[in-house]
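Part of the complex only, each chain left as placed.
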Amino acid sequence: METNRSIEIQHQKETIRIETFSDGIFCIAVTLLSLEIGVEVSHNETNAGLIQALLGKWPICLAYVISFINVLLAWMGHHGLFKNLRNTDNFVMIANGLLLMLIALIPFPTKTLGLFLQTEALKTAVVLYTGYFVLISLAFKLLWHAASRNPNLLIHGIAKEEIKRTTKNENVGLICNSVIMAIAFVSPWTALILSFVMWAYWLFLA
Amino acid sequence: METNRSIEIQHQKETIRIETFSDGIFCIAVTLLSLEIGVEVSHNETNAGLIQALLGKWPICLAYVISFINVLLAWMGHHGLFKNLRNTDNFVMIANGLLLMLIALIPFPTKTLGLFLQTEALKTAVVLYTGYFVLISLAFKLLWHAASRNPNLLIHGIAKEEIKRTTKNENVGLICNSVIMAIAFVSPWTALILSFVMWAYWLFLA
């Protein structure tokens, strides 16, 4: 009995440790976004020149804001998912690793979006960006599938409704992101605006 | 009763977790500041050349020092604010996310300040920099408004004086930063010096 409890505590510690590591990656990824923004000094060493250079930075700033919100939402989703776990296995570890790999690389589609927002390659950049969040939704679904397939991994006494609700949330996220990506092929700007306002949806429903 | 207490502990854990995540962003943002400073190797491969190149780095070093102090003060302010919280809601999460978004981007106005301090665009750079801290003050005010509007979010037995004191602190911070920004339009250097010495004010009053 005592041993059981000590094993239980050990499992919970492991789960917390994995979540802390994941939190670190979310935290660093979101802060590294800022490294992509900067004004070059050449040719605009006057007040008017610098103002114009700063105003010209709006695409990368917009990309930064959208990505920052999306990473914060993903972090909240990740935490909501881990709150239901009391243990992990190799499948969960792989799925979580896959998700973190995608999160850590978010600065890449963000930077690409910011750089090409005002060029003719707008559509490609937005499809890449929105498609990237479809991949993240898929990784979330895989992680939740890995966790919820085995009752031993979930906390005791978790309500079936809670499991269903999380499954539904993952599905809604995946569908939303897929629809936004499909829209990006037709109208990149509509897709971007939807990306931007989706956080409102999540906050008011969650 | 027991359930109430366990819910209470759960809420506190959530609040601590959000604060830890916020701490991480403060910590990374302040360290990333250092990435903007570096000496190019070209054309100064002699002792005299390198000394001159290093001395020419004083504007970016000054910007680094001012920003480092300001981020540390913001971190202390953030912690002082969270010490009064025992729970969070969506409004607090949004306001905190907004604040973190601004904190994570501090390397951007800092780098701009350092690059343009010795050019004719000095005024624009200083207005951008000081204006950025007005935005941060506003985000702090919003966060405190979100937290203090609902007594359920504050720790039990918090004195009304403590709430008033924090509200006053936020207002003083906002007014100071706004005045400094206004001065920047007239005299950029005066504004910068005030930015630099404001920490003394905070430390001796707090």
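As written, the chain order gives the labels A and B, with residue 1 at the start of each chain.
Everything that follows uses one rule, which is that contacts are C-beta pairs under 8 Å (C-beta built on N, C-alpha and C of every residue); 3 or more make two chains touch, one makes a residue touch a chain.
Note that the structure is a prediction, hence the values are computed from the model and not measured.
Colleague: With 2 copies placed here, how many are in the full complex?
Modeller: Across the complete structure, the repeated chain appears 4 times.
Following the convention adopted for this analysis, only the chains that are shown with their structure count from here on.
Colleague: Chain A and chain B are the same sequence; what rotation (0 to 180°, nearest 5) superposes their CA atoms?
Modeller: 90
Colleague: So how far apart, in whole Å, are chain A and chain B when each is placed at the average of its C-alpha atoms?
Modeller: 25
Colleague: Can you list the chain A residues touching chain B in their complex?
Modeller: 23-24, 26-28, 30-35, 37-39, 41, 44-47, 49-51, 54, 64-65, 68-69, 72, 75-76, 79, 203-204, 206
Colleague: Flag every residue of chain B that touches chain A in the complex, lowest number first.
Modeller: 17, 20-21, 24-25, 28-29, 32, 35, 90, 93-94, 97, 100-101, 104-108, 111-112, 115-116, 119-121, 123-125, 128
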